[in-house]
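All protein chains of the complex are present and in place, except for one that has been dropped.
Presenting chain A:
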Amino acid sequence: MRPFNLSGIGGFLAKQGILVAFALFIIGFTIANERFLAPDNIMGVVRSSAILGVMALGVTFVVISGNLDLSVGSMMSFATIVVLDLHDQIGPALAIPSMYAMVLCLGAFIGFLVGYLKLNSLIVTLGMLSAIHGLTLTYSGGKNMDIADKEGTWFSMFGQSDALGIPIPILLFALVASVLGIVLAKTPFGRKVYAVGGNGTAATFSGIQRARVVFTCYLMSAFCVATAGLIQASRSLGSQNTVGQGLELEVLAAVILGGASLLGGSGTIFKTVIGVLILGFIQNGLLLVGLQFYVQYVVTWIIIILAVWLDVAAKRGKLWSPIA
């Protein structure tokens, strides 16, 4: 069979496949339920995507540098549990920086293993996924963690308050996205991240210290995870040990959906934000249409596989390629 070629309108659809699919979803959901495009629903979706979104920003750096980070989910649980526990022990003003320091240490450790020891990032972060989960359970003794005085603490502002009518989680997401977006697109460091992910050997031959760049990417990922943990803890003021479980795959899904290549060297913060929002709106739409919550797991991944397929198809100009 002859693989048919993509050109003209077909090529355009394939190249913009993800946006086209997104538009179709929006139209479909809006017809099914007019509440979908209501302002409060939109705000709700962005707000509930903020935690995932902040994590995806850091992982974008790691992925562009040519590595993976599967530890972000259990690291986020760790951050949440730690900051809630310390809140009652040393007060929120000290708890927050302490939690950031601890999470950054974990990020530095992963960065050391992947960057300086040159271990495979999939193995390292898969191992850390499990190890950090164990660490969290050891820390909490397996119990849920709750703040004693839930009414009287200012700690709840990061997850529950508004400023200028916009929820703080959204503002934090926007702030971190803007700063990291500029870092990636405009600074020498950002340029080096693309070079290391695009061709690590060529980066070394250009005098770039590859290990240091990879190390810093994992630090940034850890910083984002700590921020996500802060929002999560502040929103619920109590948490299970498994609050971040499974998020690592959703984060990765958002990054891929945005169009970053898992081989490294491509992707942007803006695209990741789009990926996060698409994921959020699709999940919300499925609920509004009245489907069971679990259906989203199936649909989300079907969409991701479709998006990746269209992306590959657009690059090679054919929908399928049985030969090579």
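What we mean here is this: contacts are C-beta pairs under 8 Å (C-beta built on N, C-alpha and C of every residue); 3 or more make two chains touch, one makes a residue touch a chain; residues count from 1.
In this text, contacts and distances are computed from a predicted model.
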Task: Tell me the UniProt name of the left-out chain, picking from "Na(+)/H(+) antiporter subunit C", "Circularly permuted type 2 ATP-grasp protein", "Heme exporter protein D" or "Ribose import ATP-binding protein RbsA".
output: "Ribose import ATP-binding protein RbsA"
Task: Could you tell which one of A:Leu172, A:Ala195 or A:Ala313 touches the chain left off the display?
output: A:Ala195
Message: Suppose we count only contacts with the excluded chain; which residues of chain A make the list?
response: 2, 7, 182, 186-188, 191-192, 194-195, 198-199, 201-209, 265-266, 323-324
